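Removed from the display is one protein chain of the complex; every other protein chain stays in position.
A and B are the chain letters, set down in written order, and residue numbers restart from 1 in every chain.
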Amino acid sequence: MIEFDRVTKRYDETEVVSDVSLTVMPHTITVIVGTSGSGKTTLIRMVNRLVEPTSGMIRIDGEDNRLVPEFELRRRIGYAIQGHGLFPHRTVAENIATVPTLLGWERARIRAKVEELLTLFQLDPEFFGPRYPHELSGGQQQRVGVARALAAEPNLLLMDEPFGALDPIIRAKAQDDLLAIQKHFGTTIILVTHDMEEAFHLADRIAVMDKGEVVQHGAPAEMLVRPATPFVEELIGATERPFRLLAIETAGDAVEPGAAEGTPIPEGLSQREALSELLWSGRSALPVAAANGSILGKISLDGLVKRAARPR
Amino acid sequence: MAIGVIRETERRPLPFDKLGVIIAALALYGAFLAPFATFRANRIVQGEGKAILEALPPSLGYGLLAVVMFGAIVAVLRTSVLVRMAAAFVALVALCFLVGRAAGSLAPADNAYARVSPASGFWVLVLAFALLVADALTRLNPGPGLRLLFLAGALALIGAMLATGQWDGLSILKEYASRAETFWAEAGRHLTLALGSLAVATAFGLPLGILCHRVDRLRAAVLNVLNAIQTIPSIALFGILIAPLGWVATHVPGAQAIGVRGIGVAPAFVALFLYSLLPVVANTVVGLAGVPRAANDAARGLGMTEGQRLVRVEFPLAFPVILAGIRIVLVQNIGLATIAALIGGGGFGVFVFQGIGQTAMDLVLLGAVPTVLLAFMAAIVLDALIEVTGPKHSRGKAA
């Protein structure tokens, strides 16, 4: 659990972060959204003390994050940034091994970890391990960046616009990978982005920041239904509301009993994507399939329309 | 709570200036521990060091110490840039003025053999306050016009010191006094060598650079040859040219009439010319290559001929880079012209090498100091020119 307790950061006269209090529950993904200059990046950089707050306190699992030396704190917290920041003079394997090496892990354990992570990110360890970062594509570099952040098995992962430099197709894939990996390790993730689509796709909780303040913090659905300020409403975009609502839950959550014709929809697909499939196929219902291929039931146009309506 | 308090004080900047501490330490060392002036009974004997209070009458001595101490305190404290500048300036003027007085009080004017020269303490003090001025100037970040004004002011001050005879008692000026005529003749030769070879190198190098820019195959070859010339040590190149020029002088009619000889100015001039070609040609090529393709395309689209495009678009845009090459050449030539003395080419090097030969350091200084001053002036003037002609970008505000 990460608690921001009345955190303020001031540079000279300008207040970048104003009196932010926020609690992040363990094993969840919290996405902080806001326009550029809203203070969202400064806020997460205070968690691993790349920035020191002017006043207030940040507790990690109940403990003030200033109680340990900053470099020890940072080794316990994963950190992935836009443009990945891979060390250009080190191989992919050496990059991933950065924090474990700093922590003095045994060589065999480090090698095993690097292999595990590369495999998890669908990069062949034999082939990619000895490569230098500039030999990789943008998407591969980004995956290595996240792998490096996860190498020491941190409970907490901070991500600052991690997918910002990727093109849309690779970005969608990276987001799905992240969700899978979060499930796999149970890592608590705080992610900063300015992309609302990304926020709704990934978040368990969203915190909206504006001019240094958190103007709303809650579940994505709640944000759609009851935007706290006109700014939040504008950020979400009024015309996007029903689709954002559908984007939160998966097809599996909308399964109705019964059978339907057509190509089955995977249960992990978002309801928004399922709606798109339905509209494009011209059918009013499609079967939903589990990961193992068994048919769970169907998903219908009517059902989704109901779900997309403003909740009462 | 306690931790919070410590953190707050840690944040606040230190009450004193780090560079100022070094400057003050230098100043105190120079003022109290090192000799201010050296007294020698004649030109070649070992000298004895005199501290400030030994070298100057008490009133002036204590006055100088007070000025130095004041300057050191201003340097240590976090004072405004202008105050620092003023304090350093006052200290430098006092030092320059009083080192001349030290000569007068240590060696009576009627003693023609005794020599007084500034000693390590003086140089350390000058270094300390010059650092303070340099730091203040860096922080002020003055524009090119103001920099030239500062230079003119400094030169005027030195000129006034010389003209009013304040330094006449110093050994370097005694060396000058006994060879004033040769000094100006060599100065003229030095400038002829440095500036003349630059002019010829520019006249040859610009067209060659333009040609290299247009003809890819020529570029690599020319630049490689010019690069190779740069690796030949200057004294060797000067020497190597003696033979061919000697041959030209004896075999080509009229060559001798225009001053071509085996030894002397001619080989030095040619050597400096050869060294100058690389920076001129290379910077012309780089400057022209840096002209944005869009500007060239637009010029073509507007119907400019090749010649018009070169004169109106490419050349003006490449000019600052070419000027930077000329700056390199000029500063380099002023230094290298010193070597010409070794092959009878004259210049300030004559005094340097004579002085080394006679172990007369005052004579070395008579050659070295004007050379350094010239190079320094050339750098300041050309840097200002480059900035004026360069792309206009907003300058950072003075901190």
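One rule holds for everything that comes next: a residue touches a chain if its C-beta (ideal position, glycine included) is under 8 Å from a C-beta of that chain, and two chains touch if they have at least 3 such contacts.
The working rule: contacts and distances are computed from a predicted model.
Of "Osmoprotectant transport system permease protein", "Acetyl-CoA C-acetyltransferase", "Sodium:proton antiporter" or "Carbon-phosphorus lyase complex subunit PhnI", only "Osmoprotectant transport system permease protein" is the UniProt protein name of the chain excluded from the display. Only one residue in the set B:Gly63, B:Pro144, B:Gly239 or B:Gly390 touches the chain that does not appear here, and it is B:Gly239. Only one of A:Lys9, A:Lys40 or A:Arg75 touches the absent chain when the whole complex is considered: A:Arg75.
Of the listed residues B:Leu56, B:Ala102, B:Leu226 or B:Leu336, the one in contact with the hidden chain in the full complex is B:Leu336. When the omitted chain is restored, the residue from A:Met1, A:Leu50, A:Val225 or A:Ala308 that touches it is A:Leu50.
Within chain B, the residues in touch with the undisplayed chain are 17-19, 131, 134-135, 137-139, 228, 231-237, 239-240, 242-243, 331, 334-336, 338-339, 342-343, 349, 352-353, 355-356, 359, 361, 364-365, 367-368, 371-372, 375-376, 378-379. One chain of the complex is left out; on chain A, the residues touching it are 48, 50, 70-76, 79, 81-89, 98-99, 102, 132, 134-135, 145, 148, 158.
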